[in-house]
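One protein chain is absent from this view; the other protein chains keep their places.
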Amino acid sequence: MSGVRKVASAVALLAIVAALSLGAAAGGMGPFFDGIRSLGAFYLSTAPPQIAELVLGPSYRGLSSYSPEVVTSIVWDYRGLDTYFETAVFFLAIIGAVAIYRGIEEPVLRRPASGLSPIVRAVTKFLIPINIAVAASIALHGHLTPGGGFQAGAALAVAPIIVIVVFSRRYLLERGVTKLKALFFRSAGLIGIALVVLIPVIWSVISGEWAWVMQNQWKPGAEAFSYPAYLGGALISGSIWFLNLFEFLAVSFGFTILFLLISIDEDTVRSCMIRGGEECDRY
Amino acid sequence: MIDIEVFIKTFIVLALFGTAGVGLYGVVAKPHATKKIISLTILGDTVNALAILLGYRYPGGIPPVYTGQPPNEFVGRAVDPLPQALVLTAIVIGMAVNLLIIYIALQTYRLYGTLDTRLIKKLRG
Partner (left out) sequence: MNPAKALGPAILTFIAYIVFSGSVSGYDLITGAAIAVITGILVSDFLVTDTRKSLDIRRLGWLIAYAFYYLTIAELKSHLSFAPKVLSGRIRPGVVEVRTHLKTEYGMVTLANSITNTPGTATVDIDPEKQVLYVHWLWVESEDREGVREKIAKPFETFIKHIFEGGEQA
């Protein structure tokens, strides 16, 4: 790169930073470090059922999502449609990746999967169930503690990538975690999300009462329908619990597909390292 | 006399802006696609951190999870949950989109044997 271009790039970089700083200094980002925006205050005071019902009065019950975890309430109730279409973006990204890799054949392998040293392999075997337990706990407590379907899915996606690194891709495929099965479970999760979103509408068509898409608790104007906030005495926050569970399935198996497709068989790598060849340049 | 609190706040914000600038510079100026992708992740993560910072409250700053304290104290001290909710989805979507870009880059490399955009530009067919 020539000297003039270097100077121009540096000046441009400084100008960007200065412009952003100027915007912030002029108050373009609202209160910084101090106070809370009114929308945030509204979410904080309505999402937890105790505050909404006891402090603001029973008429605010319809605005509550019955979850003490305000972030999850926003993700799956107040701004639920937003998240719904984010999930659609996620779905399309994975479909795009799968489409790029369509028709690439599985190479026939000559050796069994081996992987890293026995010490690493034996310890990893014990980490897998613990990983699944932690991810499931994050998903199923998403309406009570920080966490939820997205975070839990990302946590569970650690398991396949550890297995790929420590054992090999072939090991994962031999244990039955194939692209087809992962696609099946991911589709099941996405269909579950769509069903939970559409059940109020289906119910509305059947009963003749008014209900909104993605309704959790009853809303003013649609009082007849609400998901159960408590199940057997345990707080499940209505639809939030189901949406977390299905999003957990969709995200974790979506990432599993991506990791399966992006990794290269150790057998291919080994033969390329030993013999080399024309087709190995692509790896 | 310098107010140490103002200094730290300004420093954090300027550091984030600087990092965002570095990410943007990498995306525009670096010719190699791998470096472009790395710059894009830096840019995205910095913007996410900035969004989280927008919701932070300096005196107080407890997590937005209701654990049974008095309601006025909770609403008065908890950080803004809305940026956190938006960033949460942005991170997952960002990761999926990054993976898609990496897939395209990998496929480009397998087809053309290079990821240098200056060389790819000259290729035919």
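Should a chain be cited, it is by its letter among A and B, assigned in written order, with residues numbered from 1 in that chain.
Please note the rule applied: a residue touches a chain if its C-beta (ideal position, glycine included) is under 8 Å from a C-beta of that chain, and two chains touch if they have at least 3 such contacts.
It should be emphasised that the depicted structure is a prediction, and the values quoted were computed from it without experimental measurement.
In the whole complex the chain that is left out makes contact with A. From the options A:Ala26, A:Ile119, A:Ile206 or A:Ile274, the residue with contact to the chain not on display is A:Ile119. Of A:Ala41, A:Ile95, A:Ala136 or A:Ile262, it is A:Ala136 that touches the chain left out of the display.
Per the touch definition above, the residue from A:Ala41, A:Ile128 or A:Ala222 contacting the chain not shown is A:Ile128. Summarising the interface, chain A meets the missing chain with residues 117-119, 122-123, 125-126, 128-130, 132-134, 136-137, 140-141, 175, 232-235.
In the analysis below, only the chains that are shown with their structure count from here on.
Chain A and chain B have Cα centroids lying 17 Å from one another. Across the complex, chain A is touched by residues 9, 13-14, 17-18, 20-22, 24-25, 29, 53-59, 63-68, 71, 74-75, 78-82, 84-86, 88-89, 91-93, 95-97, 99-100, 102-104, 106-107, 109-110, 113 of chain B. Across the complex, chain A meets chain B through its residues 1, 5, 9, 12-14, 16-17, 20-21, 24, 29-30, 32-37, 39-41, 43-45, 47-48, 50-51, 54-55, 68-75, 79, 82-83, 86, 89-90, 93-94, 96-97, 100-101, 145-146, 148, 150-151, 153-154, 251, 254-255, 258, 261-262, 281-282.
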